[in-house]
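Only one protein chain is missing from this complex, and each of the others stays in its spot.
Chain IDs A, B, C, D and E follow the sequence of writing; residue 1 opens each chain.
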Amino acid sequence: MTNGHLDIIERSAELFDEVFVAVLINKNKQGLFSIDERMALLREITAHLPNVRIDSWYGLLVDYCADHDIAAITKGLRAVSDFDYELQMAQMNKRLSGVDTLFMSTNPEYSFLSSSLIKEVATHGGDITGLVPDHVRDELVKRIAEQHAQ
Amino acid sequence: MTNGHLDIIERSAELFDEVFVAVLINKNKQGLFSIDERMALLREITAHLPNVRIDSWYGLLVDYCADHDIAAITKGLRAVSDFDYELQMAQMNKRLSGVDTLFMSTNPEYSFLSSSLIKEVATHGGDITGLVPDHVRDELVKRIAEQHAQ
Amino acid sequence: MTNGHLDIIERSAELFDEVFVAVLINKNKQGLFSIDERMALLREITAHLPNVRIDSWYGLLVDYCADHDIAAITKGLRAVSDFDYELQMAQMNKRLSGVDTLFMSTNPEYSFLSSSLIKEVATHGGDITGLVPDHVRDELVKRIAEQHAQ
Amino acid sequence: MTNGHLDIIERSAELFDEVFVAVLINKNKQGLFSIDERMALLREITAHLPNVRIDSWYGLLVDYCADHDIAAITKGLRAVSDFDYELQMAQMNKRLSGVDTLFMSTNPEYSFLSSSLIKEVATHGGDITGLVPDHVRDELVKRIAEQHAQ
Amino acid sequence: MTNGHLDIIERSAELFDEVFVAVLINKNKQGLFSIDERMALLREITAHLPNVRIDSWYGLLVDYCADHDIAAITKGLRAVSDFDYELQMAQMNKRLSGVDTLFMSTNPEYSFLSSSLIKEVATHGGDITGLVPDHVRDELVKRIAEQHAQ
Partner (left out) sequence: MTNGHLDIIERSAELFDEVFVAVLINKNKQGLFSIDERMALLREITAHLPNVRIDSWYGLLVDYCADHDIAAITKGLRAVSDFDYELQMAQMNKRLSGVDTLFMSTNPEYSFLSSSLIKEVATHGGDITGLVPDHVRDELVKRIAEQHAQ
């Protein structure tokens, strides 16, 4: 959850009546934070956006959209390597259920951010202030310290 | 005006309350059709879309958006070479006025279409049926025949 | 084995006298189907192509080509992210043995298909009819059901 | 006509029974060499390839292919920026007439060559030996000298 | 001359003992500013960089480098579409004279800037403050007003 993600959420919340931010439940991978912890973080940093709902999903995104009457998916596009994969996903989702994907250009200031890069920098003690919301930074640094202590 | 453009207009008309399709007035280049002719063509092929308005514009797109209370621009993305230029434009427009650009994935079936390629094929007598709306095909073929006759 | 792959095989079979379709034996990864099962599937869906031979290979592709007097490798190119990797492989193979690689443009209709995406959609119960040959769809759905039952 | 082009012609001549190298007649642009001069240059540098025929064409490439019973078009791919445009052309040609395009990876040694870059270097007196066939270099240098003399 | 260019000049001036900024003399194209005016603008905005020299050049860049004992060329890379062309130029220059090109990543904040886009925005009265040095902005706005007055 970087400032780049938050920027996309904020801009989506301005354009649409209701925005769902849904965390993917991945049964094969245990991240640094649990699904519940990630949803709590998201609720915290989107507290100023009344039309944003935090949720989680499992399975096909198109099924989640159908279940919640969602008309379109929004995504941020940073770079060409994003583009190929996301275009493929968008065309598959369109084919499966007719749901459309709307890509938004990343704020240039955040174009070099990725979750994995942020995590790597934080793991080695680099300062990520300004790259993620302050609350996320604090939780991430705390969690990494706990892991190192084990 | 290809079937790829029409597909983007139709999908935008489904997602948004009102859609403006605005032809750019380019004072340096005289195309095969005049601005008025192109607007008439657009009206013809979007006649089934009640929330689509055909218009023309000159100057900065962000000024046009501000004048008409337009919240977002939609564009189709076909290929990586589109991506770089369009991303640059989107970031500039966002910077100039805050207006957002929403990119939609092209229908794969139309991903290889471009206006200039269609025009070249038609000029040499190739069959463009199914690549552009029938009405556009008829007008394009007629206009090219007129030019050759001169 | 998607409809995109079958399309490349059919077009290769039209252009060349004899076409080998060879499944790579990967000792580190056990897929959903065994090598023999995959070869049986390929035989089934290419039964209408008399000049196509189904085989398997292990090791360097250039060695397989040399052993079977194969003059050129054909591959489908879908997207830019394919391009970089495949170009690298093609130049390496050319350097190792002189064998050439011929890239064919994917049918646009199948440009968004990948084996992993198909498998993911099928795993979550999405309908993949029209994206893979019917016989492949039936076997894939059956196999996934068996896995879930375990 | 660079060494990169000659490399693609030579490799095509090895893989196929007969190869047509056809110069596009562009009525809007007068190059440094006339169509006849370019065909003469091509005949000179492909004299060692008995199954290569030099020709010229005007109009749609698919019509030329149909008239000469040509089963496939071969093209060299250098870089990603080639890829997008050439893929678009290949899919359009496939759609128009069923003719397939086979892309070959450029010899890495020639991957940075383009006709316009070669011409620019030669115009300013740079040495292009090894980048184009010697005969082409001599003719190009002579022609540029004639132009400067005017 | 955008803030993106100035950023590359400043970073080059930090890394190297002496930096030449050389304006290309293009005999076929008359820009908004003459070569002398552009050099004066460059001198103005690099006045704080004592090891930067402003110059102009005509012909091959490698010849200019050889004449001035320049060991390397620095360039900013913004996007993938820059990459292909610039890599081609760099490999050609390396081949012609051995001179190396060093690419620097653009400051993300300026990644969407191009001279032509800036000029287009300014021509239509858009505010380019913060995108180009203030002095350049003033001169550009003045020049455009003069042109409109004609």
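In the analysis below, contacts are C-beta pairs under 8 Å (C-beta built on N, C-alpha and C of every residue); 3 or more make two chains touch, one makes a residue touch a chain.
Quick caveat: nothing in here was measured; it's all calculated off a predicted structure.
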**Asked** Which visible chains touch the chain that is not shown?
**Response** A, C, D, E
**Item:** Touch criterion as defined above, residue of E:Leu41, E:Leu61 or E:Val80 at the omitted chain
**Value:** E:Val80
**Prompt:** Pick from E:Leu6, E:Ala90 or E:Leu113: which residue touches the chain that isn't shown?
**Reply:** E:Ala90
**Asked** Given the full complex, what residues of subunit E touch the hidden partner chain?
**Response** 11, 14-15, 71-72, 74, 77, 80, 83-84, 87, 90-91, 94, 100-105, 107-108
**Request:** Name every residue on subunit C in touch with the hidden partner chain.
**Result:** 59-60, 62-63, 80-81, 83-85, 87-89, 91-92, 95-96
**Message:** Suppose we count only contacts with the excluded chain; which residues of subunit D make the list?
**Reply:** 79-80, 108-112
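Here, only the chains that are shown with their structure count from here on.
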**Message:** On a C-alpha centroid basis, what's the spacing between subunit A and subunit E, in Å?
**Reply:** 37
**Prompt:** Distance from the CA centroid of subunit D to that of subunit E, rounded to the nearest Å?
**Reply:** 33
**Fill in**
subunit C residues touching 2+ other chains are 79-80, 108, 111-112
